[in-house]
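All protein chains of the complex are present and in place, except for one that has been dropped.
Presenting chain A:
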C-alpha cells in the first residue's frame, strides 16, 4: 500500500498520526510536566536551599543533607523502622497472603462467602481501620487484652509500648491482606493440573507438591508481591501516623501533645519526616532531602521490579 503513495502523502499521513498520538497523550503530557518533572527538579533545588516559606530561598550547599544525616534526631530511627517493616511486615504479609490464597483454593463449601469475608478488611479505609485496631488492642478496655488476660497471658501494651507498636501495625496489615490473597489465588489457579497429577503419581507428599510444583510456578508472583510490598512500605504513612496520634491521645488525654512516632519514635516512617520537617518545622530544604532519599529508594525497587519481571511492561507485546 505504501509503495503506491507519493512521498508527500506519506509524510502528511505520518504527521497526522503524530498529531493524533499527541492529542491522545496530551492530558498525561501536561500532568507529567506539571505534577512530576517540575516538582522533582524543584525538590532537588530546594534540597540545597534554606527556605521557611517566607522571603527568598538561600543557597546553603549540602548543609541540609548534613543536617538530616547527622543531626536530625528522627532520621535514623525512621530508617530503622522502615527496615524492620520491610523484613517483618512484608514477609508476614506475603506468607500469610499465600497461605490464605492456598486455603481459599482448597475450600469447597461456601467458597464465595469465605472469599468475600477474607477480602473485606482490605477495603476498610486506613484511618478507620487504624482507629478500630487501636481500640481493639488498647490495654485498658480492649477486647483482645481482655481475652488474653482471661487466658492468664500477660498482655502487652501494643500501640502504647515501643516494643509492641510495630507488631500491632503488622497485625493491622495482616488483617488487610485481601489484595495479596486475590493475586495469589489467581496465580494458584493457573498452575497446570497435570503437574500435580504427575507429582502425585510419583508419590510426592503434600509438602513436596507445594515445594516442587506450586512454588516454582508462582515464584514470579511471590517476587512481585515482595517488591510491591517493599515499595508500599516506603510510602507507609497513614496507619503509623494515626496509630501514634490516637494512642498518645489515650495516654495524654488529648491528641494535641503529639510526639512524632509515639511511642518512643517506634512508629516513625520516612514519609512522616517529610511532614514533620516541612509542615511542622517549616524547614522545606531538609524536608526535600528526606523526599529525595525516599525517591531514590522507591525508584531502586521499581527498577528491580521491572528488570526481574519484564511482564509488567511486556504484558501486551507478546
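Everything below uses one rule, namely that a residue touches a chain if its C-beta (ideal position, glycine included) is under 8 Å from a C-beta of that chain, and two chains touch if they have at least 3 such contacts; residues count from 1.
Keep this in mind: contacts and distances are computed from a predicted model.
Among "Aspartyl/glutamyl-tRNA(Asn/Gln) amidotransferase subunit C", "Putative Zn-dependent peptidase", "Sugar ABC transporter permease" or "Cysteine desulfurase", find the name that the UniProt record gives to the complex chain excluded from display.
The record for the missing subunit names the protein "Sugar ABC transporter permease".
Considering the whole complex, which of A:66, A:79, A:92 or A:131 touches the chain not shown?
Answering carefully, the residue with contact to the hidden chain is A:131.
May I ask which residue of A:93, A:245 or A:265 touches the chain that does not appear here?
A:245
With respect to the chain omitted from the figure, which of A:39, A:192 or A:216 is a touching residue?
Of these options, the touching residue for the absent chain is A:39.
From the listed residues A:62, A:186 or A:215, report the one that touches the chain absent from this view.
Candidates A:62, A:186 or A:215; residue touching the omitted chain: A:186.
What residues on chain A make contact with the chain left out of this view?
Per the touch rule, chain A residues meeting the hidden chain are 17-18, 20-21, 23-25, 27-28, 30-32, 34-36, 38-40, 42-43, 46, 53, 100, 103-104, 106-109, 114, 116-121, 123-129, 131-133, 135-136, 141, 143, 146, 175, 179, 182-183, 186-187, 221, 224, 228, 231, 234-235, 237-238, 241-242, 245-246, 249-250, 253-256, 270-271, 274-275, 278-279, 284, 287-288, 291-292, 294-295, 298-299, 301-302, 305-306, 311-316, 318.
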